[in-house]
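Note that one protein chain is taken out, while the other chains of the complex remain in position.
Up next is chain A:
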Amino acid sequence: MNSNYETAELEQLLSLNAPLENVEARWQRKARQNNSNTNNNNGNNGGDRFIPNKMNIDIGHFNLTKENSNPNPNAINNNSSTSTSTTATSSTTNNIESTLYKDTLANQLFESNSGDLESKILSFKSKAPVGNVSSSTNSLRVLYSQNQVGSTPTDQSLKKQFRQIPQQPERILDAPDIVDDYYLNLLDWSSQNVIAIPLGQTVYLWNATTSEIQRLFQVEQQDDYITSLQWTKDGNYLAVGTNSCTIQLWDVAHTKKVRELRGHAGRVGALAWNDYILSSGSSDTNIFNHDVRVQNHHVSTLSGHSQEVCGLKWSHDGGQLASGGNDNIINIWDINSENFETPAHTFEQHTAAVRALAWCPFQPNLLATGGGAADRTIRFWNTITGVCLNTVDTMSQVCSIQWSTTYRELVSSHGYSQNQLCVWKYPSMVKCAELTGHTSRALHTAISPDGETVVSASADETLRFWRVFEKENKLPTANRKSKEVSDGSMMRNINSLIR
């Protein structure tokens, strides 16, 4: 073989008929150049162009300048079989140089990871068993998440399970001189969306639709005050009980007293309507039933309590009357039983006065009751069988209970120490929200006719409106409306364009 590669190639090229043995085809050369990134001697290796790889532009630049400094024509093709011993040595030095360069480059580029490059990271193939710790049983959670008021994990878990309940009241009204007495019932919301509340001696009406305030009347005597009030079902008439043992019936539309019912020997702390029958509970321990249509209004007396009656509620079908008293007793009176004037059931499980009574709107004969400061429980009763279905300790005085008409939930208002409203799921009795804000016990609650808002009256002389049971299907309709509006505006634009 000729030692001079170039002459040999030239000769072979000149003898055109002879097969080209040592010359690579163009595609072979290209393929080789692509494969051998390490031997980037392709600068003047017959290639027509040098196209630097952008990723290795530094290396490419280095290789270019290196070849300029060492223009050894023998080193151009170290793959060729025609290489002599001298070219072989020079190409090995080239290789060493390039690997050295690459190493330093790599070290500089990946300085931070240089340690990792020198080590293998191994892990055992069969992994550790998974501990069956549910996050709720993690004892550390109790330690480190207890005092976080708005801690994200608990918030998230609430959001997952329950719908969003606004934590802030929607509206706050002043209620000066409201009587702070656990045994009175001073708040009611009519089906015509009017809230009645007595402040001291005067009954005020607040229209929730128009926000108008109307002063209905003031009791005449100096030492008299209002102890209870209750709207009729249609919201036209208001029954008002007073400390002077009378019950007044008011026609609200005409601001006129229709009737005055007498008979009690003590203040009238609880009232309940059942169509034309008005039941009144008094501190004389009796419950009177009045037929307001007839002259002799007093139709029956229910004597089942030994102390003041402070809670009175007719069931939704009007078949049963529940009464709670300061003697810690709940009596169920059944209008359909043979002897109406003896209680069908007497529940004595509460250990404090029972004021909070609420009939379930979606399950007949289900009554929720709440006990006072010494009892703190909410109990559920089947009023047909007389069985206590469930008991929950609320850790606070239960002032009132309202069932939701939309959801299977109920809201209870409480006294010391949080003065909060609690929203409970029924029947699981999981607390889905706690609404704080009152600075004194939240004595009375009432629910709006649409069932979405609960109003609470507190001894801190405020009324607070909470949107507790907001209906979920409201939002889509609102969206639809806005869409229609936008469609309309689009139409208008098109019309203007046409014109």
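Going forward, contacts are C-beta pairs under 8 Å (C-beta built on N, C-alpha and C of every residue); 3 or more make two chains touch, one makes a residue touch a chain; residues count from 1.
The rule is short, and it goes like this: contacts and distances are computed from a predicted model.
J.: According to its UniProt entry, is the unseen chain "Large ribosomal subunit protein bL9m", "Origin recognition complex subunit 3", "Proteasome subunit beta" or "Mitotic spindle assembly checkpoint protein MAD2A"?
T.: Cross-referencing UniProt, the chain left out corresponds to "Mitotic spindle assembly checkpoint protein MAD2A".
J.: Among A:D48, A:E118, A:D174 or A:D223, single out the residue that touches the unshown chain.
T.: A:E118
J.: Which residues does chain A use to touch the chain missing from this display?
T.: Residues touching the hidden chain, for chain A, are 115-135, 137-141, 144-145, 152-153.
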